[in-house]
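Below you'll find the structure, written out as structure tokens, and then a few comments.
Here the complex is missing a single protein chain, while all its other protein chains stay put.
Here the chain labels run A and B in written order, and each chain numbers its own residues starting at 1.
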Amino acid sequence: MGFWRNQLSGPTDPAADAAWDRHEPRKGFFTDTSICIGCKACEVACKEWNHVPEDGLDLLSQSYDNTGALGASTWRHVAFVEQSSERIEQARESGRRLVQLGMPSVRTGGEPALAGGSTATATLAPPGDVRPGDVRPGAGAGPGPTDQAVPDLRWLMASDVCKHCTHAACLDVCPTGSLFRTEFGTVVVQDDVCNGCGYCVAACPFGVIERRRGDEGHEKTGQSHGISIAGAPGTGSHQNPPSYAASNGEVKNVGIAQKCTLCYDRLGAGQTPACAQACPTTSIKFGDLDEMRATARARVAELHELGYPEARLYGVDDHDGVGGTGSTFLLLDEPEVYGLPPDPRVTTADLPDMFRKAGYAGLTMLGLAAAAFVGRRR
Amino acid sequence: MDPKKTLLSWPVVRQLRSGDFLGRGPAVTSARTRELEPRTSTADKVVQSVCPYCAVGCGQRIFVKDDRVVQIEGDPDSPVSRGRLCPKGSASEQLVNNPGRQRKALYRRPGGADWEPIELSTAVEMIAQRFVESRRRTWQDHDEHGRPLRRTMGIASLGGATLDNEENYLIKKLFTAAGAIQIENQARI
Partner (left out) sequence: MQDLSNADCIVIQGSNMAECHPVAYQWVTEARLKGARVIHIDPRFTRTSATADKHIPIRAGSDVVLLGALINHILSNELYFREYVVAYTNAATLVSEKFQDTEDLDGLFSGYDDELGSYKPDSWAYASNDGEGESPGTIGGPAAVHEHGQSQSERSAGDQHGSGGPALEHARVLRDETLQDPNTVFQILKRHYSRYTPEMVAETCGISVDDFDYLARSVTENSGRERTTAFVYAVGWTQHTLGAQFIRTAAIVQLLLGNMGRPGGGIMALRGHASIQGSTDIPTLYNILPGYLAMPVAGLHDTWDDYLGAIGNKEQKGFWANADTYAVSLLKAWWGTSATAENNWRFDYLPRLSGAHGTYQTTMAMLDGQVEGYFLLGQNPAVGSAHGRMQRQAMAHLKWLVVRDFNMIESATFWKDGPEIASGELVTEDIETEVFFLPAAAHTEKSGSFTQTQRMLQWHHQAVQPPGDCQSELQFFFELGRRVRELLADSTDERDRPLLDLTWDYPTDEHGDPDAEAVLAEINGRHLAGDKAGQPLSAYTEMKADGSTDGGCWIYTGVYADGVNHAANRKPGREQDLTALEWGWAWPANRRILYNRASADPDGKPWSERKRYVWWDEDQGRWTGHDVPDFVPDKAPGYRPEPGTGGPAGLAGDDPFVMQADGKGWLFTPKGMLDGPLPTHYEPQESPVRNPLYGQQSNPARKVFPRKDNLWSPSGDEPGADVYPFVFTTYRLTEHHTAGGMSRWLPYLSELQPEFFCEVSPELAAERGLENGGWATIVSGRAAIEARVMVTERMTPLRIAGRTIHQVGLPYHWGVGRDAVVSGDAANDLLGVALDPNVQIQESKAGSCDIVPGRRPTGEALLRFVAEYQSRAGSTVMTGNELRTGHPESSPASVPDTRED
């Protein structure tokens, strides 16, 4: 059962498992929330590129977050968390415990310390010999063994996205073949294949994938749009489109499951996903997963050295319930604080055991899946 | 439909042929997926531009297909912005393509309850006439001490910080020649 086991849990190469003969290095995001400024450029750039419609005009009264959660029409979501010193101290404490447990791995020698500036420093040829980085400010936040003072207040911001799990439950339960593993190791919905059955929605341990609702899904469609023109009844050309439409005025794929594609189309042309390209501070980085994780480890080690023991990584454990994720996050508190499950587990991880007990039940299931696909083809 | 193609593309056959036994990879890709190309690659041309929102001056690349803007994103060549954009800059494509954008000239007559359509050229001619008439009516040759003023206080303008230098230049030049001095923009607001 070895084949089946690492097909559904544990460390593996998902693109190879999906039978891509020649495939690219696995791609992923590294979201460094310690330098996120909460500008939401990622949300807009994503929507603009992917023609994702507007997703509601409600004021949520949750700090500056009016997006709420990931969903069919929200593929990037920036969370805002305001914390007082007591909570910050708790985050520090939980971070220290993680370090004592040996997680995440300590920085290995020679890795770049300044992950945040990695794209920047490449182009940074300072005029002459001005290299302010050479010397730390005498008064400044110099590295030291002691932790930084706990501030009275902090405001965490973090851009969430599909995790592109190593073992993606959404994909494993999809009966139509709409969801597939790309040659980049990412997980993508083919909206021309999806029949809207919704199995993936229940399967995702992160609540990422959803079916797109139509007009009825919107309780509020904003103000009355369009202007009236005397003597020109029914002048449709001046009417604004419904507010939930994409920038081209269309709402497409109603009823179809939708989520981040990691800009599969752009990746195919060697381009950076829209969100990472826009991110003003490089809080969202994109690249080969190995490199992203190395950068993430280096950055968390650096933050520990700078006196921020609360820094930790999320999604880098290949032995977790989803086999690690393609999206790596550097967090400054426990995952729940950001609305992330602390111990995500795909339902399909248990399938191998079921196989052993139920013989060929798995193959039967696959047969059903194929049938469903044919059925959809009409 | 081509029966051979149908047979070979039947998922089970494709799964077996490709080794993708679980149907999670190339075997299940649709034709559309396989032919996917980003509109940044299929654009007819790419034009270098500058973000129209704040004064940082981030570089933008405008992708055009069939004489229509299909994508606006950051220009990695820019030493100021290095390809990055904020949410407003990232929404620039919606700014220019938004179906709600006004594309027609409109007119509201004095006391009117609503807008009326108007030909653009008619509107410009009416504005030119009003410009000349208001200027004539409100002209001031001298102040109370007999010093020259050569101006009108009857025509004012507000705005310019969102416009091009060349546009501001023509506005200032025309207004000053006309003696209209009450020109202001966002710099003071």
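We take it that a residue touches a chain if its C-beta (ideal position, glycine included) is under 8 Å from a C-beta of that chain, and two chains touch if they have at least 3 such contacts.
All figures in this text were calculated on a predicted structure; none of them were measured in a lab.
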Missing-chain contact among A:C39, A:I256 or A:A276 belongs to A:C39
List every residue of chain A that touches the chain not included in the displayed model.
35-41, 43-44, 47-48, 53-59, 61, 63-64, 66-67, 82, 84, 114, 116-117, 120, 122-142, 151, 153-157, 222-227, 240, 243-245, 247, 280-282
Where does chain B touch the missing chain, residue by residue?
45, 47-60, 62, 64, 67-69, 72, 76-82, 84-89, 91-92, 94-96, 98, 100-115, 118, 120, 123-132, 134, 137-139, 141, 143, 145, 147-174, 176-189
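Everything below uses one rule, namely that only the chains that are shown with their structure count from here on.
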As a quick test, compute the distance in whole Å between the mean CA positions of chain A and chain B.
31
In the complex, the residues of chain B that touch chain A are 10-12, 15, 18-30, 32-33, 36-38, 40-41, 71-74, 79, 82-91, 93-94, 97-100, 102-104, 106, 112-117
Listed in rising order, chain A residues that touch chain B in their complex are 7, 15, 17-21, 39-41, 43-45, 48-49, 119-120, 123, 171-172, 177-183, 188, 190, 192-193, 225-232, 235, 237-241, 245, 247-249, 263-266, 268-269, 271, 274, 277-280, 282, 366, 369-370, 373-374
